[in-house]
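One protein chain is absent from this view; the other protein chains keep their places.
When the chains are written out, they are named A, B and C in that same order, and each has its own residue count from 1.
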Amino acid sequence: MVTLVPPQMAAKQIIAARVAKELKNGDVVNLGIGLPTMVPNYLPEGVNVILQSENGYVGLGPVTVEDPDLVNAGGQPAGVIPGAAFFDSGFSFELIRGGHVDVTVLGGLEVDEHGNIANWMVPGKMVPGMGGAMDLVTGAKKVIVAMEHCTKKGGSKILEQCTLPLTGKGVVDVIVTEIAVFRVTKEGLVLEELQEGVTLEEAKEKTEATFIVSPNLV
Amino acid sequence: MVTLVPPQMAAKQIIAARVAKELKNGDVVNLGIGLPTMVPNYLPEGVNVILQSENGYVGLGPVTVEDPDLVNAGGQPAGVIPGAAFFDSGFSFELIRGGHVDVTVLGGLEVDEHGNIANWMVPGKMVPGMGGAMDLVTGAKKVIVAMEHCTKKGGSKILEQCTLPLTGKGVVDVIVTEIAVFRVTKEGLVLEELQEGVTLEEAKEKTEATFIVSPNLV
Amino acid sequence: MDKSITMEEVLSIFKDEMTIMVGGFMGVGTPETLVSAVDQSDVKDITLIANDTAFIETGVGPLVVNKKCKKVITSHIGTNPETGRQMIAGELDVELVPQGTLAERIRAGGSGLGGILTPTGVGTAVEEGKEKIKVDGREYLLEKPLRADVALLKAFKADKAGNLVYHSSARNFNPLMAMAADTVIVEVEHIVEVGEIAPDEVITPGILVDKIIVQGGNH
Partner (left out) sequence: MDKSITMEEVLSIFKDEMTIMVGGFMGVGTPETLVSAVDQSDVKDITLIANDTAFIETGVGPLVVNKKCKKVITSHIGTNPETGRQMIAGELDVELVPQGTLAERIRAGGSGLGGILTPTGVGTAVEEGKEKIKVDGREYLLEKPLRADVALLKAFKADKAGNLVYHSSARNFNPLMAMAADTVIVEVEHIVEVGEIAPDEVITPGILVDKIIVQGGNH
């Protein structure tokens, strides 16, 4: 694939575009910081989602007027669409924990074949805190992990068993990388789709976890 | 005491007037239905209280405009004073259970020397339900029982031990009747005051509970 | 995305044996049009969750009077003598819940909590059959979450996306119940365009509301 953007950016775009296909019209969606915020750019025609921001509103949108009080969950300037509603942090997490958020899309440091996810700390190195991530993976109806397939050193981020402290246990539904799309099922991890130009061999090589290949792929 | 009102009404007025003296300026007060609602009529000059209504507001006041949506906790038409605030039933009981209501004044079928109160049902006869009463006696900082001293048949309503199902266990602080004022203390029930014209003998005769006579009275 | 529906569509939602939450406090803040629809339907054996059973002829009262319910979960039945009569006659199962506990149980059901730990009711008949949990030396009752298949609510105004505002003491249980049912139907006095309710003033966000009907029925 010839592209004019740097390979890493291309990877992120591929991931965001594929995640967008998981969303349905009318879904209430919470997007983690970074890559997940790119997802709305790729929504298919006719699919509109309502973005929830855990710092206290539904109806997150692009910045329209300058308002220092209005930021997204990453602390960046934000806007709201018509029909938005503000509330306090308690109510925000009532929505999240109570299953009123249809989909959460968030990044991961590690994910494993049991649906575990680790994305909130690296002991001794980086301890930012979990923020709202633990509530999101516990409460959202569908948890999509959107991340690059491998670490910068080339190691698989999709493991047999997470090694970092967990954000949630058995909570992940879908994993989207620039290599493939996996679903976590009772039978185990299922490879559902290969991204364009990726071979099954490459996916196997880059994935530590054991996975079943979906019948659709063979 | 010569009076132009019927004796029972006089009793209620005496009780309400005495309860009013228990309230301090600025207190947040929740009044039960019936007799307790007469208390504000007797507030001393300079004492203003804020009335909380458990169906969802602070700032209960007299009816000023007709509004079918605005009732008190007894379902009767009500009004609000300037500075009032409406909220939902969850928040209303956050206030009540959380100790943000300074005083609750409510009637009783029975009260006992352990500070127990029964006022929500008579098995086999009357089972209206507890409404907000159990939360109020549990959460309000000060619980005042305002009731006539005896049943219609002349039996004491201040007992050694309640016989009816309890509304709250060890929750009562003050008992005001037309005969006397008692406080519930760690040492037991203390007779603090006799209403005008009442003798200690009469109070003893009409009270089943054992009580200590306050040193102020002897 | 206009959430308005007709009364026929409303009626198609009700099923026998459903659990239905209805907002209101002694009939104030109760969706009378929706209650009347249930009352006139063939639906039976409802489990009704409401603060009180109101009066014989108003609020949720007629649902009890006309024997639509097999069970009522409520804090007060004293203003509707028919509820007490059916209860004592063994015709109706009544679960009496302290009002604050009822509110919290509904909130827990709507917000993914496993239950609540409340001091209310400790040492009373309310604790019977319930787990008691000690936290830092004080006893609390573990009261379980409540949810419903359908919530019937009353708001003052909705925009077409379902954002709601309420009026004075008619708010009561409505915002809590909006969280705790699979299908949330709201009866309103006015429907306005999206954008007409300021985001800071919304009490119930539209994402919680499935269907809207105007008081008296949509035309």
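To be clear about the criterion, contacts are C-beta pairs under 8 Å (C-beta built on N, C-alpha and C of every residue); 3 or more make two chains touch, one makes a residue touch a chain.
If you're wondering where the values come from, they're calculated on a predicted model, not measured in any experiment.
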item: Which of A:39, A:81 or A:166 contacts the chain that the document leaves out; value: A:166
item: Absent-chain contact - pick from A:47, A:71, A:194 or A:212; value: A:71
item: Option touching the unshown chain, where A:129, A:154 or A:197 are the choices; value: A:129
item: Residues from chain B at the interface with the omitted partner, ascending; value: 26, 28, 50, 52, 57-59, 80, 82-87, 93-100, 138-139
item: Touching residues (missing chain, whole complex) on chain A; value: 53-57, 67-71, 75, 78, 80, 86-90, 92-93, 96-97, 116, 124, 126-135, 138-139, 165-170
item: Absent-chain interface as seen on chain C, which is shown; value: 104, 108, 112-119, 133, 135-136, 138, 140, 142, 144, 165-168, 199-201
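FYI, only the chains that are shown with their structure count from here on.
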item: Distance-to-centre winner among chains (Cα means, whole assembly as reference); value: C
item: Averaged-CA centre spacing for the pair chain C and chain B, given as whole angstrom; value: 29
item: Residues within chain B bordering two or more other chains; value: none
item: For chain C, residues contacting two or more additional chains; value: 107
